[in-house]
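One structure is given here, and the rest of the page talks about it.
Here the complex is missing one protein chain, while the rest keep their positions.
This part shows subunit A:
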Amino acid sequence: MSTLAALNFQNAASPLMEQLIFFHDHSMTILILIITIVGYNLISTYTNTNIDQHMLESQPLELFWTIVPSFILVFIGLPSIRLLYLLDEVYQPSITIKTIGHQWYWSYEYSDFLNLEFDSYMIPSNESENLNFRLLDVDNRTVIPFNTQVRTLISAADVLHSWTVPALGVKADAVPGRLNQV
């Protein structure tokens, strides 16, 4: 779950989320490298007095700072493409859960084996007990089996909603009249 003043991702609860976190760390490293280089240039323009003010153009320099960013982009893009296609891999899910968004609750249907349907309302703050997380806890929780492939079909009954589990790295819009599969 999300903790107070959390800046990073939640710990991954699925291997895909773990790969997303790794890619995020990789891209952040490259970004910090670029920002350090640019920041150093900025500060040295201000502090270093040995600056040539008459330099108007320099073709080798321009060639260098066009080629090197293209290499950096390749380093970012290859893991990104790999992850993009990894996220769309097909599996054989063991269970299917239908998630339907309403104003303002979710209803879930587990219809594989038993016909199980229930609504999931948020617990209001004035009815919550000591151990309830404010604005996060619900009365009927969605239970998903551990270490299995799960298919979720997400839709909505009235307006657009969005269903997400940050720790699993899934988010899909719940569009009325449409089934989105995660």
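The working rule: a residue touches a chain if its C-beta (ideal position, glycine included) is under 8 Å from a C-beta of that chain, and two chains touch if they have at least 3 such contacts; residues count from 1.
Rule of thumb we're sticking to: contacts and distances are computed from a predicted model.
Engineer: Pick from "Eukaryotic translation initiation factor 3 subunit H", "AP-2 complex subunit alpha", "SKP1 component dimerisation domain-containing protein" or "Cytochrome c oxidase subunit 4" the UniProt protein name of the chain that isn't shown here.
Structural biologist: The record names the chain that does not appear here as "Cytochrome c oxidase subunit 4".
Engineer: Could you tell which one of A:His24, A:Arg82 or A:Arg134 touches the chain left off the display?
Structural biologist: Reading the full complex, the residue touching the unseen chain is A:Arg134.
Engineer: Just checking the interface: what residues of subunit A touch the absent partner chain?
Structural biologist: Considering the whole complex, subunit A reaches the absent chain at 1, 3-4, 10-12, 49, 53-54, 125, 128-134.
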